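For chain A:
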Amino acid sequence: MDKIIEAFHDGINKSGRDREKMCMVTDIAYDPEVVDYLGVDLFHTNRGRAIAFATGMKLSNPNLILAVFIGDMATLGGNHFVHAARRNMDLFVVCVNDFRYRKVAAQETPGDFSRLEFSSYCSIEQPLNLPHLARSNGAVYVARWTALHHEDLINSMAEALPQAGFKLIEVISPKPELLEFFYLNSEIKHGEDTAKVGIEEDKKIVVGKFVERERETFIDAYNKQHYKVLGDKFIKIAAE
Partner candidate 1 sequence: MKALEAVEKQEEIPPTEHPMDDVLRMDRIPHIWCPGCGIGLAVTAFVNALEKMQVDLDKVCVVSGIGCTGRVAGYIKTDSFHTTHGRALPFATGLKLGNPDLKIVVFSGDGDIVSIGGNHFIHAARRNIDILVICVNNFIYAMTGGQVAPTTPRSAYTTTSPFGNFETPSNIPQLAESAGAVYVARWTSLHMRRLTQSIIEGFQKPGFSMVEVISPCAMYYSRINKLGLGIDMMKFYHDNSVIKHGEPTENLDIGFQSQIIVGKFVDRERPTFSELYKGWKKEVKTVKRES
Partner candidate 2 sequence: MIEVRFAGFGGQGIIRSGLILGRAVSIFDEKFATMNQNFGPEARGGACSSQIVLSDTKILYPYVTRTDYLVAMSQDAYSTFEHELKDEGTLIIDVDLVRANSNKKTYDIPSTRMAEELGNKIIANVVMLGFFTAISKVVSKEAMEKSIRESVPGRFIDLNLRAFNKGYDWGDKKLSEDN
């Protein structure tokens, strides 16, 4: 986890974006020191509601830069994920895929890499291909790295942060003893068709930058449509 925050820190530096305007919205608790280290405002919301919370923030103050860290993949918040991508809400989403919830003992998440360790209670379900879901719903930037691809991750973050629209970076970060295994079992394939990057047993994990494109963001579309219809009577949303 620390590695991701570090990469985020360096990514912000490299992208040259203003930390004071940056808000980090999460759905799991981070150590309070993260706030001091990053110099951002941190909002820890309910499980799964981080993206919706960030949507409200963005629409109320379009100057804010919103970084959403979702910890438990797209289980509870899958719907908000899909619809924020569809609307192309200007959010930078980091999905930390640790193949299980950090805080509760052993259990499945949609991204579970099945049968790494067999217990009477391990994954029986097929994992969700999050990059594909993001792309097909309209995300403008989709990448995946493991936490050990440190430089790549920083570059990806620096690249994605200034872009307008819904950006997703999936970071694979299971418990430390497994991280090495994943790192070694990954291959970089930039621009790979997201339909083929599903995480499956006995296959290498595909990492890299899969999607980079431009689409009108929600706020732009909103402004444009209302200008068109209302002309000068329309008042744009601004920060108070």
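The candidate set was assembled so that all candidates are chains of the complex that A comes from, given by their letters.
We take it that a residue touches a chain if its C-beta (ideal position, glycine included) is under 8 Å from a C-beta of that chain, and two chains touch if they have at least 3 such contacts; residues count from 1.
None of the values given here were measured: they were computed from a predicted structure.
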| item | value |
| --- | --- |
| Chain A: touching candidate in this complex (1 or 2) | 1 |
| Contact footprint of candidate 1 on chain A as seen in their complex | 74-79, 82-83, 86-88, 110, 118, 120, 124-129, 132-133, 135-138, 195, 215, 218, 221-222, 224-226, 228-230 |
